[in-house]
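Complex shown without one protein chain; remaining protein chains in place.
Naming follows writing order (A and B), and every chain is counted from residue 1.
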Amino acid sequence: MENAEKASAGTKGTTKKRKFPKILHKDQLELFSMMFPVYLQVFIFCYIPMAGAVVAFKRYKVSKGIFGSPWCGLDNFKFFFKSMDAGRVIRNTLGYNTVFIILGIICAVFVAVLLSMIRSRKSLKFFQTTMLFPHFMSWVVVAYMLVTFLDYKHGMVNSFLVKLGLEKISWYYEPKYWPFFLVAIYLWKTIGYNSLVYYSSIINVDSTLYESGAIDGCNTWQTIRHIMLPMIKPTIIIMAILAVGNIFRADFGLFYTVPQNSGTLISVTDVVDTYVYRMMFVTGDIGIAGAVGLIQSLVGLILVSVVNYLAKRVDKDLGLF
Amino acid sequence: MKKALVLILVLAMCLGLVACSSSVDTTNTTDTTSDAATATADNASSSETQKTEADAPKEIVTLSWYFMGDDTEANDDVYDAANELLERDLGIHVEFHPIAPGDYEQQIKLVINSGEDYDICWASNWRNNYMQNVNNEAFLALDEYLEDCPDLVAAIPESLWECSKVNGTIYGVTCQQIVARSTSVAVPVDYVELFDGTVDVDNVTSYADLTDYIAAIGAEHPAEVICELDWQDFVYVYGIEAILGTKIPGAVSLVDDKITVFNQFDTDAWREVVRTRREWMEAGYTMPGKAEVGTTTDKQYERPLEISTYIPGYENDTMQGTNNFMVTQRQISDAYVTTGGVTATMMCVNVNSTHPAEAVKFLEYLNTSSELMNLLTFGIEGRDYERTADGKVQRLEDRQYNQSGWRLGNTFVLDLEATQSDEGITAVAALNASAKASKIAGFTPDTTNIQLEMTNCQSVVEEYYDLLNEGLTADTDKVVDEMNAKLETAGVKTIIDELQSQINAWLAEK
Partner (left out) sequence: MEFGTGKGKGVKIFSYIVLALFALCCIIPLLNIIMISFTDSSSIDTYGYSLFPKVLTLEAYELLFENPTTIVDAYGVTLFVTIVGTFLAVLIGVQFAYGLSRKNYVLRNQSSFYLYFTMLFSGGTVPIYILVTQYLGLKNSLWALILPYIVTPYNIFLIRTFIQGLPDTVFEAAKIDGAGEYTILYKMVYPMCKGGIATVTLFYLLSFWNAWYPCLLYINKSKLYTLQYMLHVLMGKIETLNMEVANGMAVNYFQQLPEDSLRMATCLVAIGPLIVAFPFFQKYFVRGIAVGAVKG
């Protein structure tokens, strides 16, 4: 790959030579040398290991290694799709991500609009800072934070229930509450950041638009409805399609660390990423783990290509490649 | 000129980055880690070997050994001393890789599956599954190497070797300890009298027999009792032996003569367990406590009953697990020798090991040398433990080294601890010998054809297990039915039929 890179750089250089001799040639090499560390890192840590993806088509035997193990066709894929986990895993991954995308956008836009109402610089800064705070916490820390609320014995929620004269609830054993918890935690962690994205496109809107709106006698609601939202629509669309491209990936930390890997909750916390982890470390079958990883990559690849095409249709500059 | 210079510079920078990453690595780890010291000590030891060539005829072979343990600085002294012994007696140098127990599963799976060049690792039926690894061809068949190690063969009773076999081949050396498994509970010292008064230890046949005891404490401390009873440990009371693991259906009776495989979650015993736990919960005695982040406790009423493995000779009060108080053991079921008891802790050799013969030699030494086992279990005398007047080992309060013998090797060669009675290990051996043998001791299932069903069933059990085991659902019988209906679709029948036919074949051969 590196060679191809260099070769093409060389040929391109010579073709350019005809138009602009020497100078461009030097620039090209300079640029290439600048970018070389990343070329190299990506080649080593991303492209070389991709060869290992063949394990998805192998019946892995430690004694023979990845490449020496016997081929097994699509058996690993069949295993996944035949297993009862498949339905649950796919449903959860797609379900949560859909909810995350829709609610995420609604809430973040809502908060962004509210932020745009705030005049005082100090308050604005205060809100922005505090709202970004969850974005900075690792999932391990979030798990600790959640324990302070949901712990059976000492948790604040249970203390509160007891004060109300209600029974304590063993939260980490009750699957029915967790879809709400997971969505809430996801929103809690991402709204701050995402709303800033929308906020910035709101303030980028030409302020004369608002002024003319005010002259026309728009009230606040009308201003939001007819001026603000249409103006940030492109941003919303971009954010949405980018998220759709990742719809088959789930945040491992959110679904594994935060519910503390509780077995009872597995029906509502099992997603593709936790399944791959379980296959690899608990069941110890890296063939199946590899197969599911491959499915994930392929779905991602297809979705992203589609999304990229759509993005380009919305705005030519938006395409990533 | 200039561009060439720039290019060379950048290339050099990148190469430097990679090169320095590896060189810095070695220097870095040598300073900071205990173990990498041995990696570089490789080079050092080769020069040492030259020096000592005269008195040591063999070249020193380095083995890499993964096992469970805490990684602390105090380990270095212990491992150095151990290597002194090993180099002297065997001409073997060992790189010790203790891995924190909580991470053992993940880390060893990566080590094994990545084909890393290790020699020996710990495996069991409950963490880093022995059977699964044998299926993946990760472990070396030891039979031919054992022929050269008569002492090792002799150190472990024939019946235990029998249980270590998979399809007639031995893939691991069991760390000999208490093999005869029984259900036992640890009772806090303050409650021993109450326990003895309310529970007839010789006639416990179900959870319900413990109700009086739980009720007495629960009445005093409503909803504060954490009952860390797990059904999997109570199976000895009910006389059920799970074949594939605690969370996969497929079991045989320990009592009946006829060997019929059944689904242990579709039994009266399981229903009774679930119902009783629910009753305790509803009566307000117990609270669910396992999944929550727990801590050390010094409140005896919080943990009035904890499962523990009964080891004769430890009759003296002792601390256990996360308790901050003394407990007394009470055995409440008969003892049985099962395959699971043997495969509960084993040492296995890497199938790709470059020094298999030496690795097995090392295992022989580990299982026969009390000097080495004492060192690796108790640490350094004076720093980590002291000898009592009668020669027993007294671990010090402020010891720097913590390890359990069962994680390493033959606990029968260990010196007695101060908490052990004089009979100590003889009592264990006697119990091992007198315990009833399971009807299928020595049988190991071949799971190749039922992988899918096993994974499916495990998912189902996982979903219900804690819920039912901790008494968290109201309509217990209905939920148990629901669970079994799901197991049915998950293919429990296939598993049971397959196991039954394998057992029949095994019996016929026997």
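In this text, a contact is a pair of C-beta atoms (placed from the backbone, for glycine too) under 8 Å apart; a residue touches a chain by one contact, two chains touch by 3 or more.
Quick caveat, the model's predicted, so the values are computed rather than measured.
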From B:D230, B:D266 or B:E371, residue that would touch the chain that is not displayed: B:D230
Contact with the hidden chain (one of A:A143, A:L182, A:A250 or A:V271): A:A143
Interface residues of chain A (partner: the chain not displayed): 5, 8-9, 12-13, 16, 24, 26-28, 30-32, 34-35, 37-39, 41-42, 44-53, 55, 66, 111, 114-119, 123, 125-134, 136-138, 140-146, 148-149, 151, 153-156, 158-159, 188, 191-193, 196-201, 203-205, 207, 210-211, 214, 217-220, 223, 235, 238-239, 242, 252, 257, 260, 280, 286, 289-290, 293, 297, 300-301, 304, 311, 317-318, 320-321
Where the missing chain touches chain B, by residue: 2, 6, 17-18, 21-22, 24-25, 28-29, 32-36, 70-73, 97, 99-103, 106-107, 110, 113-117, 124, 126-127, 177-178, 181, 228, 230, 232-233, 290, 293-296, 306-309, 311, 314, 318-323, 329, 344-345, 402, 404, 406-407, 417, 419
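Here is the rule we use: only the chains that are shown with their structure count from here on.
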Chain A-chain B separation of Cα centroids, rounded to whole Å: 38
Chain A partner contacts - residues on chain B that touch it in the complex: 2-3, 6-7, 9-11, 13-14, 17-18, 105-106, 109, 112-113, 115, 129, 132-133, 136-138, 223, 287-289, 291-293, 351-352, 451-452, 455-456, 459-460, 462-467, 470, 472, 489-490
Residues of chain A defined as touching chain B within the complex: 25-26, 29-30, 33-34, 36-37, 40, 44, 60-66, 79, 82-85, 88, 147, 151-153, 168, 170, 172-174, 260, 262-264, 266-267, 280-286
